[in-house]
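What follows is a single structure, and I will ask about it in a moment.
All protein chains but one are shown in place.
So, chain A:
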Amino acid sequence: APTKKTDESIHITSNQMEAMDKEGKVVFKGNVVAKKGGLTIYSDVLTVYYQSKKGTKGKDRRALKRLIAKGNVRIIQGNKTAKGKIAIYDKDTEVIQLSGNAQVWQGKNTVKGNKITFYINEDKSIVESAPGKKVEAVVFSGEQ
């Protein structure tokens, strides 16, 4: 499927932000809301990992590498909502992995599994079950 170019800037609000330059990370705590284009992630804690790159004019620029959301994680994209304990977003692959009683809804349809992987640019997701368990899906016929 063609890769859809999404709005790349990210807005994050939280009760508290802790930047640790030496470790190349910023930790947001308390009512964290992170928005990127049409995607919104809610969580208790969000850690942003970045790497320093040389930008234009040789100035130091921070390039986002990864986001890890923990605690009451909710992800909303369009009419899809997902819930879990931990979500890991990888910038390069534009993929989010949600785990910990992961569940996703689209309208009334819902799917539960051990891990759900969202391919943001391809509008595709894969649900995996824990070993020895099954994925659980509830689909309403005629549901838009």
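The definition used in the following text is that a residue touches a chain if its C-beta (ideal position, glycine included) is under 8 Å from a C-beta of that chain, and two chains touch if they have at least 3 such contacts; residues count from 1.
Note that in this section contacts and distances are computed from a predicted model.
Visitor: For the complex's missing chain, which UniProt name, "Cytochrome bd-I ubiquinol oxidase subunit CydA", "Peptide/nickel transport system permease protein", "Sodium:proton antiporter" or "LPS export ABC transporter periplasmic protein LptC"?
Guide: Options "Cytochrome bd-I ubiquinol oxidase subunit CydA", "Peptide/nickel transport system permease protein", "Sodium:proton antiporter" or "LPS export ABC transporter periplasmic protein LptC" considered; the missing chain's recorded name is "LPS export ABC transporter periplasmic protein LptC".
Visitor: If I consider the whole complex, including the chain that's not displayed, which of A:12, A:86 or A:135 touches that chain?
Guide: Touching the chain that is not displayed is residue A:12.
Visitor: Could you list which residues of chain A touch the chain missing from the display?
Guide: These residues touch the chain not displayed: 7-22, 26, 28, 48, 52-53, 55, 59-64, 91.
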